[in-house]
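The full complex has more chains than appear here; those shown keep their coordinates.
A and B are the chain letters, set down in written order, and residue numbers restart from 1 in every chain.
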């Protein structure tokens, strides 16, 4: 019997080596594998290259991994945010490398890695400083730059439900980078709200087939979902409204 | 002092030019205001590049869904007829020219249609592009929404951009607080002047020759 489920987040991230390239899914809070990132913090791997859309917010999660000096290099589209002070300080002091990639090129490079494409010509970024030094070519009258795949050792992904074969479905815009990152990593680790019996996911609606998934861990449902139905009552970070307003920060 | 329309009036003006049935991406910031002026009785389908077509308005407090956000990471809703997809599919949709319109902000637009809107190029600034370069080439028509002049009075419509470029020759039309211009054959062509603005007054403000409106008004 194939069983890719693991008992907890620590088991899910076990064995990630120093120097690994780790993809982290999510766009904003949506689809962020919060529990897996925390487990990676505890796991201890260092010298990491992180591939993610952003470079951490506030002092928790990815920002904390950065603050602990565990990340050597970040590949992302948008590091600078109002609360990216951890990254900002490391970058300004030269303690972290940054490769900024236009978001669509980032997505396509990840997809190319998963799909065995050696390189591709993209129109995005051509003529800008982010394509400086890249090979360019005019094809059918349009100018393109050559971009290479981004492979990872590990991908950390968050999905809504998974089964023991690793089939996954996502929820709304929390899908974002998860499905492509799952294809681009040697080991794909997924946290889900719930592990469901094999056969309960509609094969027409599986977004990530289990072939791309190595480990699945259930981290429990979120406060704003009861039995899979949206019930609301939280802010955009998922904090209960009462609690958020008590903290005086509902943004 | 020449006539300037407000940011909200400009959003309403842009909305008028978006026909029913269009697929539209409204960039982060001022362009999102355009959504409020799209007519309720017409179906215009909004795309957000983080993986949704058929984006609806902001939810009421208490119904905010952390899984359902736009590219600005603000809570949104999904209309009947919506569809979700992953980032590669979403940006393929843009890059492949399937959207009809993108509306974007700008630091500068050049008369050859170059756009600068992602970086001021200030020394020590941390580069962060997000989807800006994808949006710049991501629709059949790329509309810029901007003031004609900076707060310091410098023109934002220029002969050549001095800020780092977002895209080359990508801008179709520029909606400013003074007038609307098409980018045609390496020049700004006046499409509509608001209030007492004239081709001559606009040309003086930006220091560039301006082509007159097309005879047909189109």
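In this section, contacts are C-beta pairs under 8 Å (C-beta built on N, C-alpha and C of every residue); 3 or more make two chains touch, one makes a residue touch a chain.
Keep in mind that what you see is a predicted model, and the values were worked out from it rather than measured.
The stoichiometry of the full complex, written with the chain labels shown, is A x2, B x2.
Keep this in mind: only the chains that are shown with their structure count from here on.
Centroids built from CA atoms put chain B at 28 Å from chain A. Chain contact summary for the complex, chain A toward chain B: residues 27-31, 77-81, 87-88, 91-92, 98, 100-108, 110-111, 122-130, 143, 170-180, 207, 222, 224, 230, 232-238, 241. On chain B, the positions that touch chain A within their shared complex are 48-52, 61-70, 73-75, 78, 84-88, 90-92, 94-95, 114, 124, 126-134, 137-138, 164-168.
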